[in-house]
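Of the protein chains in this complex, one is absent; all others appear in place.
Here is subunit A:
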Amino acid sequence: MSRLVPLFAFLLLVALFGFGIWWNTGHDQREVPSPLIGKPAPAYALPHLDDPSRTLAKADMLGKPYLLNVFASWCVACGDEHPVLMAEGRSLGIPLVGYDYKDDPADAKAWLAQHGNPYDLVIADREGRTAIDFGVYGAPESFLIDARGVIRYKRIGPFTPEVIEKELKPRIAALRKEAP
């Protein structure tokens, strides 16, 4: 009987792994629930990409919801996301703020000139310091921030038309209902 113990222990392990695979098909491992959701966005003040003498601060955006989209010219997945934002960005009905992450401004401008600019405004975080406050660990990432400056939703990885339809738009609609 004791000879069967290793086999049973192993079968238990197999069951655990089977669960792991099943679990992973439904859950993205990278989707660590962001502790920032429901919390005020970190304070930031970053220069505009096209005019570094002007800065955009968190306070400037209070009063209206907006989508902050972290991108970079060096980021391959951002290239996949870009056409989606070009196509759908306007239909969101809220401002789309580009957050150029750890990027050379010249590269970023050339990239936007070549592929088109879906953003109402682009700010640049060349060293990625403010991004640390936002808990950004790669691009693209996006934050939906409400009129009171609270982060309501975070997307890790590129937007697809499906995700915009199923996850982003309902949340934007809900925000509109909240507004007085």
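Here, a contact is a pair of C-beta atoms (placed from the backbone, for glycine too) under 8 Å apart; a residue touches a chain by one contact, two chains touch by 3 or more; residues count from 1.
FYI, contacts and distances are computed from a predicted model.
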Protein name, per the UniProt record, of whichever chain is missing from view ("ATP synthase subunit b", "Phosphate-binding protein PstS", "Cytochrome c-type biogenesis protein CcmF" or "ABC transporter permease"): "Cytochrome c-type biogenesis protein CcmF"
Among A:41, A:56, A:72 or A:96, contact with the omitted chain is made only by A:72
Against the hidden chain, subunit A presents residues 3-4, 6-7, 10-11, 13-14, 16-21, 23-25, 29-30, 32-33, 72-76, 102, 126-127
